[in-house]
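A single protein chain has been omitted; all remaining protein chains appear in their positions.
Labels A and B are assigned to the chains in the order they are written; within every chain, residues are numbered from 1.
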Amino acid sequence: MTRTKMLAALFGATAMMTGPALAEPAEDTLNLNDEIELVTWTEPSEALDGALTEVISGWHFRGDETRAMQADDFDNPGMMFADQARETWDMVDGAAGKSCASCHGDVDESMKGVRAVYPKWNETAGEVRTLEMQVNACRTEQMQAEPWKYTGEDMINMTALISAVSRGMPMNVAIDGPARETWEKGKDIYYTRFGQLELSCANCHEDNYGRMIRADHLSQGQINGFPTYRLKDAKLVAAQHRFRGCIRDTRAETFAVGSPEFIALELYVASRGNGLSVEGPSVRN
Amino acid sequence: MAQDVKPRIKLPKSAAAGETISIKTLVNHTMESGQRKDADGNTIPRSIINRFTAEFNGQTVVDVTMEPAISTNPYFEFEAIVPEAGEFKFTWYDDDGSIYEDVKSIALA
Partner (left out) sequence: MQLSRRNVMIMGAGAFVAFGLPMRASAAAEDKIAEFTGGAAMADTGITLTAPEIAENGNTVPIEVSAPGAEAILVLAMGNPTPGVAQFNFGPLAGSQFASTRIRLAGTQDVVAVAKMKDGTFARASRNVKVTIGGCGG
């Protein structure tokens, strides 16, 4: 054995002894209401280009009680807020005298599959739109109503409802064609180190998923379960709200919710989870 | 409280006479504990639901005294005997005097 190799072996052993503890994602199956089995652990899509060997929903990284809470629509508090949005769906608002239902009819039918393909390129507007942006475009252009606050209660309840009716369908955001440029920008941000701690998204969620960061079990940071009911906040949290929290934790100035950077990042992170079932509103800690 | 409080209740639509059924209830409420402080260091006053009752045709199933340690959006699961067809009545009592009620009928199978 050469000296270099010996040193490497020694270093490896030390790293194993003192390094972060490994805690495997829970081996479990998410049977929603004992009706449909969701895909929570799958093969990586092309978008990942080999960055991950497996794609795992954040559901597997949570404790038994938290996982159980998501498996039943009554136990999942997020569904209470999705149901509140059903009333909003039928409520006329704005100068055009329209509700969501005026154009889209039954939410269970018309919105099925929508969550799975957002963020999505909008040809007319010439931009990638998140679900929130599309909801507000409907409100301002079709309903002639005031836009909702990006992470306001009305908005997050509505995105929870739109997600809920797509649960079980595979995430499938498009990253080619005109969306490519935004996607590339999102990828750049994902691998850029931010803050005083100099951490990129990948440092935690690609290099170290499955390990403990203090008492928290690091997931792959997939967003197929968003919006999510966070037990800590006891309310629904949007993906970009969570991005802001992550970047803040690196001790950086964060991008704003709804900023071009976060829109790009949301598209890129969503694409990393292509193939996982839509889970929103999920339950996380 | 200012927000719109809407209880959710899960129970079967019918039961055999004398059958024991499972009931789940969830109600949206912040359950402000009175322990938290705002940005200026002032204590945010307590504002919780302090009591929950479930009755069937006027007879008590459970009567729960609730303290600030009950989580936001209070959740309960319990069991009831259904001696006859009739109506469950669920009542939540707020610190501010508001009362939230919901009723669910159950038929004999």
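The criterion applied here is as follows: a contact is a pair of C-beta atoms (placed from the backbone, for glycine too) under 8 Å apart; a residue touches a chain by one contact, two chains touch by 3 or more.
What you are looking at is a predicted structure, and each value in this text was computed from that prediction instead of being measured.
Q: I'm checking contacts with the chain that's been left out. Which of B:66, B:85 or B:108 qualifies?
A: If we include the chain that is not displayed, B:66 is the one touching it.
Q: Could you list which residues of chain A touch the chain missing from the display?
A: Residues of chain A in touch with the missing chain: 62-66, 69, 212-216, 218, 231-234, 245-246, 248-249, 285.
Q: Residues on chain B that touch the omitted chain in the whole complex?
A: 20-22, 33, 35, 55-56, 59-72, 74-81, 83
FYI, only the chains that are shown with their structure count from here on.
Q: Taking each chain's centre as the mean of its CA atoms, how far is chain A from chain B in angstrom?
A: Distance between chain centres, rounded to whole Å: 32 Å.
Q: Would you pull the chain A residues touching chain B in the complex into a rising list?
A: Residue list for chain A touching chain B: 74-75, 77, 80-81, 83-84, 234-235.
Q: Using the touch definition from the top, list the residues of chain B that touch chain A in their complex.
A: Touching chain A: residues 4, 6, 8, 10, 24, 26, 28, 30, 71-73, 75 of chain B.
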